[in-house]
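One protein chain omitted, others in place.
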């Protein structure tokens, strides 16, 4: 089992990379399944992902109740995470966002399809989920367990689900795969949209999607992207998170169970 | 009643956030109703909102005459603010701008409609006002009381009014609501415009607009956006405003009535 | 007559503002008529405008020969400036550029027309000049006197001339007017282009163009934009230009005639 504090740090880094690369803005959230307990997941308290620090990370049960109640605000839509972890034992990380590149598709109802080799990371299909089909008029937030379950059913065995008039939810077999797929989804959507200015975009051939979908998993690709996105985040001043002043009281001393390494 | 100097500081922060987030450029302005006197409002002297400091804030009567004349240039279009505060007692803050995302709509005459849940903050309708309808050929600036009154009538009970060949004016029940709505209007307009590349955009259903319009007011949303936009502004070096050097003479010692806390 | 060194400093600032605001990139150039001699103009040696410093500024005769030959590279296209100063005694400043916002118009041959009040600064018409009409196949650079004269004729009494497959040239009655008009041209072009996504853009009415064209000259507008663009340039580290190290030899001790104040 990986060290819990390392996973928490990687989760913070994933939050900030996805913000800095323009996938997430004030809203959106990123979670990871607990490395020591598949029936738990880790997610920040309600805070913009660009600002998430290790002390913001809380532990949740798969019904999306926090393991410990400590009086901080929680993301209203955390059932998205819990319901997907319940439905898909292979999923280790989840991101929900309203990226500018995907919104025109969510609004027009046109599917995003892989149009270049790196975009194959999104898989053959990106199913659409329209909350109104099952729940009628809502505020479009996914807050009830049955809404989260419905979304998880729409996701099915795929890696991305588009949400009508709302955004997208992306899953990964690891945090790094999730970050790559989320960024590549946006690149693919942006290029696909711009290609409509020139004529009908040509998607990858089905065989190409299968083969190119694995590029993301090649060590040369995975190491290169993570180093690159981290370096860009650091250059912007966004990493590491601000150090806690000595003697500062612990806001939430036991919000995540398991051994936490002290930060020096 | 909130402390006046806190309101002034929040107004400066609102000016700078709206500039930094790309709603406002060299032009545009942001005001707030005086917290202690509903017949007064606070607005900067003529200066780009990115640069507004507490000492720039002046107090105006609802006829848009400054309470004290102190020999600084004033925004030519301040009647926009005064006339809306007169017509709408529920309005506590006003922003006028020419955001790049809304201009294509102001030019083509196509209405902006809410196309995603966050965009519901703009309300069901964004009426259009064409200055030429009532006033014929003008320089398109809203400078006469009757022009401001005409604009306020076009705004009616709505939250946004689009101005043909000019820009937009947005109102809020508070400065924070105003800032959120102004930014969400731009996001909505940008996504709606891009959706035309893919086909006819699907707007929210009427029931969804009503329900999703309140997301903006949820504490989890309001706290998250304000912290996020402030953090981004700070990271850019745009906040806090430059400290005044010790011994620097007061430019306008009594431009705003009421008790002002000294800045340390 | 304004102090020559102040004019040179303002010219450097204009070069850098136009680069920083995205009008000019590696190419493009900005000149001003000599404040003490209408038969001379000031222009940098061949260098990207973002980097231009006072010591780069040279003095040219209206035939675009340098007053003193000092062995530095010159802009190949300086006849654009000389020929316009010859043809138009009212012109005090000239900018030639390939701004991304205007290029789609230069390529498609569609005219840029004022579509919002600030855009009225470009005037009613932006004539097109196609070098091939008179000169057949060239490398499209304007380097011969007859090419510059042809361009000046196409400009006529207007403020902007578009150059097919090349870029644009803008004039001003002062450096500040030039800078504003160049930036507003780009904003207008960008909004006009995006408006085509929504339907036919509605240009300003002829009477509006006349009236709104003067906004640029209002002191509230001119002071606000100049302070804003300068502040943005400074925040980027682009102003002031790097100080010359003590004892550093003068590269071109007498390239501009007239009294130059020493920089402290």
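So that you can tell them apart, the chains are marked A, B and C in the order they are listed, and the count of residues begins at 1 in each.
Definition applied: contacts are C-beta pairs under 8 Å (C-beta built on N, C-alpha and C of every residue); 3 or more make two chains touch, one makes a residue touch a chain.
Everything numeric in this text was worked out from a predicted model, so none of it was measured.
**Q** For the chain omitted from this view, which of the shown chains does it touch?
**A** A, C
**Q** Of the residues C:33, C:81 or C:166, which one touches the chain left out of the display?
**A** C:166
**Q** Looking at A:2, A:71, A:199 or A:242, which makes contact with the chain not pictured?
**A** A:199
**Q** Consider the whole complex, including the chain that is not shown, and state which of C:100, C:156 or C:207 touches that chain.
**A** From the options C:100, C:156 or C:207, the contact with the absent chain belongs to C:100.
**Q** Using the touch rule from the top, list residues of chain A that touch the missing partner.
**A** Within chain A, the residues touching the omitted chain are 115-118, 120, 187, 190-192, 194-195, 197-202, 204-208, 210-212, 214-215, 218-221, 223-225, 227-229, 231-232, 235.
**Q** Even though one chain is hidden, which residues of chain C still touch it in the full complex?
**A** 25-27, 46-48, 50-51, 73-76, 98, 100, 103-110, 132, 136-141, 164-167, 193-194, 196-197, 236-238
By our rule, only the chains that are shown with their structure count from here on.
**Q** In how few steps can one go from chain A to chain C if every step must land on a touching chain?
**A** The distance in steps between these two chains is 2.
**Q** Rounded to the nearest 5 degrees, how far is chain B rotated relative to chain C when their C-alpha atoms are superposed?
**A** Rotation angle between the two copies comes out at 90 degrees.
**Q** Under the over-half criterion for shared residue numbers, do copies chain A and chain B use the same patch or different patches to meet?
**A** Different: when the shared numbers are divided by all numbers used, the fraction is under half.
**Q** How many angstrom lie between the centres of chain A and chain B, each centre taken as the mean Cα position?
**A** 33
**Q** Name the residues of chain A that each touch 2 or more other chains.
**A** In chain A, nothing touches at least two other chains.
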